[in-house]
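Below is one structure; the comments refer to it alone.
Coming up: chain A.
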Amino acid sequence: MTGEVALAVLLLGPLLAALGCLLAGRQGSTVALLALIAGAAAVVVLWDGMLRTGPIEVRLGGWGAPLGIVLRADGLAVGFLAAAVVVMGAVWAVARHDFATPRARDVFWPSSMLLWGALNAIMVSRDLFNLYVGLELLTLTAVAMVALGRGPGAIEAALRYVLYALMGSLVYLLGVVLVYHGHGTLDLDRIAAGRSGADALALGLMTAGLAIKTALFPFHAWLPPAHAGAPSPASALLSALVPKAGFVMLVRLWFEAMPDATPPAALAVMAALGAGAILHGGLMALRQERLKQILAYSTVAQLGYLFVMFPLVGGAGAGTAGAAEAWAGTQIGAFSHALAKAAVFLCAALWIRAIGSDRLADLAGLARAMPLSCFAFGMAAVSLMGLPPSGGFIAKYLVMRASFELGLPGWGLVLAAGGLLAAAYFYRPLAALFAREPPRVQRTPRLLEAVPLALALAAAALGVLSQPAYDLLQAGAPAYARGIGP
Partner candidate 1 sequence: MTVLFDLVLCALMLLAALAAIGGRGLFRATVFFVAYGITVALAWVRLGAIDVALAEAAIGAGLTGLLLLGAVARLRRAGAPEFPVRAGLVPALAAAGVAGATGWVALRVPGAGGLWTEAGEALPLSGVENPVTAVLLNFRAWDTLLESIVLLAALLAVWALAREEEWEAPVGPPLHARPGGVLEGMARLLPPVGIVVGVFLVWAGASQPGGAFQGGTVLAAVGLIAALAGLVALPRPDSGSWRTALAAGPAVFLLVGASGLALGGLLLFPPDWAKAMILTVEVFLTLSIAATLALLVLGPPQPRRMP
Partner candidate 2 sequence: MSAIALPDVLTIVLTGLGLLFFLAGTVGLLRFPDTFSRLHALTKADNVGLGLVALGVALQAETWGQLARIALVWVLALVAAGLVAQLVARAALVDRRLRG
């Protein structure tokens, strides 16, 4: 019962807080703080309940599938709920001072709470149409945040984002219609139990729609301008959390709902798109002049990492220990990317407020004036590159080992290449930050600089203490993810 109460707090809490922020106006950030504290407590209760009694399932309204909606908090979901709370808390700490004007404040705080609520709803939902409504809510709040940006390209970036997102959600919905026609239900587990001739086309359409929403290469054109154009604290939320929702939905669809509708060729195509994202994102990041653009293209590349696991977990390797390793490695990689990417964007937020620009030339020698945040940026960059000790390293190691074990070394090499590219595009900002000349800088409270540092340390800790994360993922993981035959 306490599990259901904790889930209720995590689902209804953020939405109530958003209404509170809308009505509270100036005290919006305090309402948000209260919701975050309640949310953090709920995640701890869920985490503990999960480890003891396995996944917590809630049949909304008591109806259950197929008529009602079923929610289930399994290891993967609780992992992302935890990452979301941590990132939201860090963004709250930095953004408290940022959104002073009434317009920015009255839009950012309700929208951030709605974004958090939508993300929680998507992570635990087992119903295809409920996932669609959650995804649409997530997208509209993200568009609101991009539109808040003051830069010249913010409106154009928000418009391109909304156009891509509109068509992505409709293509996904077309797949849902075909699934309902073929299976007579929208619940993931009941779809897995049945077969339908429409599965292949439906999965293809849903995957195309979600690929657009997750900005998987070649549908990534909307992400860099949107994440670079949004205000920095918002960019942290957009880059760290929003694309993960589409990714989790894809994982549930491909491996839990329709494992048989995924031929090896399709799995290889997904990994190839991921490889394309890693290369394209990395190369484009090398050519950017502004820090936030580098970080945005870094997100495009890092999202590519997540798709390399598809041929390893599905297809020939399905059900082997290697597949379970690849799956767990990818999810730990997603958690550590969320923490590390939020850290670097929050560093960018502090620097932009201190020196007014994020051009690499203007960042020269900033480490002497703001050592804490520059160190945090370095730590987070280490995790994004996948060097030890960091969650990124553990993730890369597990997936590479699995790829070698399963005889598909090519994908392991792609990850290695991605790591080199990441090192390359992070070198220029790091070199600028730790350069010799002392810049003129306005005092930034040390406490604020500690926030990205905490996130970067958490990403590093995920590498050292990866066992709890691994246990969490295994608790309640579907059969394919525990190395047990399908």
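Throughout what follows, contacts are C-beta pairs under 8 Å (C-beta built on N, C-alpha and C of every residue); 3 or more make two chains touch, one makes a residue touch a chain; residues count from 1.
On how the list was made: all candidates are chains of the complex that A comes from, given by their letters.
Just so you know, these numbers come straight off a predicted model, no measurement behind them.
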| item | value |
| --- | --- |
| Chain A in this complex - touching candidate among 1 or 2 | 1 |
| Partner candidate 1, residues of chain A touching it in the complex | 4-5, 7-8, 11-12, 15-16, 18-19, 22-23, 25, 58-63, 66-69, 101-103, 106-107, 110-111, 114, 117-118, 121, 129-130, 133-134, 136-137, 140-141, 143-145, 147-148, 155, 171, 174, 178, 180-185, 194, 196-198, 201, 205 |
